[in-house]
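Left out: one protein chain. Kept in place: all the others.
Chain lettering (A and B) follows the sequence in which the chains are written, and residue indices restart at 1 in each chain.
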Amino acid sequence: MLLEVRDLHVEFRTRDGVAKAVNGVSYGVDAGETLAVLGESGSGKSVTAQAVMGILDTPPGRIAGGEILFQGQDLLKLKEEERRKVRGAGMAMIFQDALSSLNPVLSVGDQLGEMFVVHRGMSRKDARARAVELMDRVRIPGAKERVKQYPHQFSGGMRQRIMIAMALALEPALIIADEPTTALDVTVQAQVMDLLGELRREYDMGLILITHDLGVVADVADRIAVMYAGRIVEQAPVRDIYKAPAHPYTRGLLDSIPRLDQKGQELYAIRGLPPNLMDIPPGCAFNPRCPMARDVCRTDVPPLAEVAQDRASACHFWRECLHG
Amino acid sequence: MGRYVVRRLLQMIPVFVGATLLIFLMVNVMGDPIAGLCGDKQCDPATAAQLKREFGLDKPVWQQYLTYMGNVFTGDFGTAFNGQKVTELMGAAFPVTIRLTIVAILFEIVIGITLGVVTGLRRGRPVDTSVLLLTLVVISVPTFVTGLLLQLLLGVEWGWIKPSVSPDAGFGELIVPGLVLASVSLAYVTRLTRTSIAENRRSDYVRTAIAKGLPRRRVIVRHLLRNSLIPVVTFIGTDIGALMGGAIVTERIFNIHGVGYQLYQGILRQNTQTVVGFVTVLVLVFLVANLLVDLLYAVLDPRIRYA
Partner (left out) sequence: MPEQPYEPDGAIAGTGAGGAMDLAASEAQTLERTPGGPRGTGPQGKPRSLWSDAWRDLRRNPVFIVSALFIVFLVVISLWPSLIASGNPLNCDLAKAQQGSQPGHPFGFDGQGCDVYTRTVYGARTSVSVGVLATLGVSVLGSVLGGLAGFFGGTGDSVLSRITDVFFAIPVVLGGLVLLSVVVTNTIWPVIGFMVLLGWPQISRIARGSVITAKQNDYVQAARALGASNSRLLLRHIAPNAIAPVIVVATIALGTYISLEATLSYLGVGLKPPAVSWGIDISAASAYIRNAPHMLLWPAGALAVTVLAFIMLGDAVRDALDPKLR
């Protein structure tokens, strides 16, 4: 395993109480594999990723327990300086909003070249040349001229390519992409996603793709982890999950995708709202919204149980779900 | 850029005219412009009438203003109460006040920004709370009280400085007066820097910089500071004009013979030409400083383009 997260707990201390954002998440990514992490906002998918990268805001955030093994090493036991060297070089992150995630007052060349200056000790001139190369690699036209420009002078798609170039700079073993296409126009989304997939294959990197868009997932991902209220509720290879979900929440998500063959029918929507993280319902966190909920769901937390080879579901009634 | 500068210069004209006219009216309507011309005594009516004619004071105010401004643009700022040319007074006074302002600005930059960065990075910690409280106290105590207390403690009780500044007014003597002049702005720079740092610290691009594996120092200096200081730098720039105009109190406390002192004398003796002349120059300094700050803004923040 390239990356293995074991029983991770993250909480945020706020004035109004403690928000439990991640409650015992475990997942793994192999080299060359793409794991899609799916969930609504507030499900803890981004927080888990930030904990892996080591960029949680602490305080108010706090890692309350668990292990993050990267290439066999527990990142949480590293000193901050060693941890820093892993960031960017060993694993890199692509953020959702490239406009706000790039520094507005530094040229893109400076921001790309900085990776080489800091991690590889290159001169500014060499770093600049590598920046141009990178921009070519992510297919930004006129890289040589545009390297001096500032983020606001690029279009949304081009900016996201720069983010990707920055993540690829040191050819890390793992890339975490947090909703990389959400902020883009639909037509540009596919281009950026294709580019990302292509580069991932070329470098044989592991990829964690955080998204709430099931459409994106089907094409790119090998496996899917569905998160709800800070827990993984279902984990499975991508094909299996589309065929037959083993958790009512996953089913709800799949049913709420508009489909051409159901034109004219009312679109399904999961009722209710995601839980308040300061006050997660007892038992299965999904029970107040679940169409299959029974008494046991309101008292016992369902364990993440293996339901088939390489598949797991955290539902007391996964059998009914899977076969019903 | 060139067109923007021209447009800004054109925009400055009405403000310049308005501000000088306003002060001209205030001085003329409120005061007696020939008072003081006959020494410390009142002029006798005949002399007064003659003087008024001589200075064109029997004409309507707007005509007087035009004549005055016409003279100003040929470099003639008129005569002060003691018969000296106002330009001579300016030649003596401005270098002193400029030195005082430089000292004050240095305090703002060095102490204000340092404290702001330190507290901004440690929001809610004891350092932050105590510095924040200190800035509030500095803002709450009027400058003249701060000045008097510092003069009493450092000058009289402990004898570290001379309580009043010599006519040369070298940089060394202006350190404490400069600190007094800077005090309120200093507190403000601290607060502004703190807010700016604290706001940007949570920004996405700082998170990116951390995710890139940059050392903490580099994240702070190159990414956080560079962005956070933009509003601070512009504040300090615009403060130049304000400090020079606000030096009256400080100069009075430490007996510094600068712009504020001359203005104060001019006002006490109701000498129109001194007051209007000095204020005209101050307004110009203020406007030019603001223009420079706007241009500096474009250099600091590439997102801004002037059209």
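We take it that contacts are C-beta pairs under 8 Å (C-beta built on N, C-alpha and C of every residue); 3 or more make two chains touch, one makes a residue touch a chain.
Computed from a prediction, not measured in an experiment: that's the story for all the values here.
Trainee: Looking at the whole complex, which visible chains does the left-out chain touch?
Mentor: Among the chains that are shown, those touched by the missing chain are B.
Trainee: For the chain left off this view, which of B:105, B:131 or B:184 is in contact with it?
Mentor: B:184
Trainee: Using the touch definition from the top, which of B:94, B:235 or B:254 touches the missing chain?
Mentor: Result: among the candidates, B:235 touches the missing chain.
Trainee: Quickly run down the residues of subunit B that touch the omitted chain.
Mentor: Residues 4, 14-16, 18-19, 22-23, 26-27, 30-31, 136-137, 139-145, 148, 152, 156, 184-185, 187-188, 191-192, 195, 198-199, 230-231, 234-235, 237-239, 241-243, 245-246, 248-249, 252, 263-264, 267-268, 270, 275, 279, 282-283, 286-287, 290, 293-294, 297-298, 301, 303-306 of subunit B touch the chain absent from view.
Convention: only the chains that are shown with their structure count from here on.
Trainee: Report, in whole Å, the distance between the mean C-alpha point of subunit A and the mean C-alpha point of subunit B.
Mentor: Roughly 53 Å separates the two chain centres.
Trainee: Mind listing the subunit B positions that touch subunit A in their complex?
Mentor: 202-205, 207-216, 218, 222-223, 226-227, 230, 300-303
Trainee: Write out the stretch or stretches of subunit A touching subunit B in their complex.
Mentor: Per the touch definition, subunit A meets subunit B at residues 53, 55, 57, 84-89, 92-93, 95, 97, 100-107, 114-115, 118-119, 150, 152, 166.
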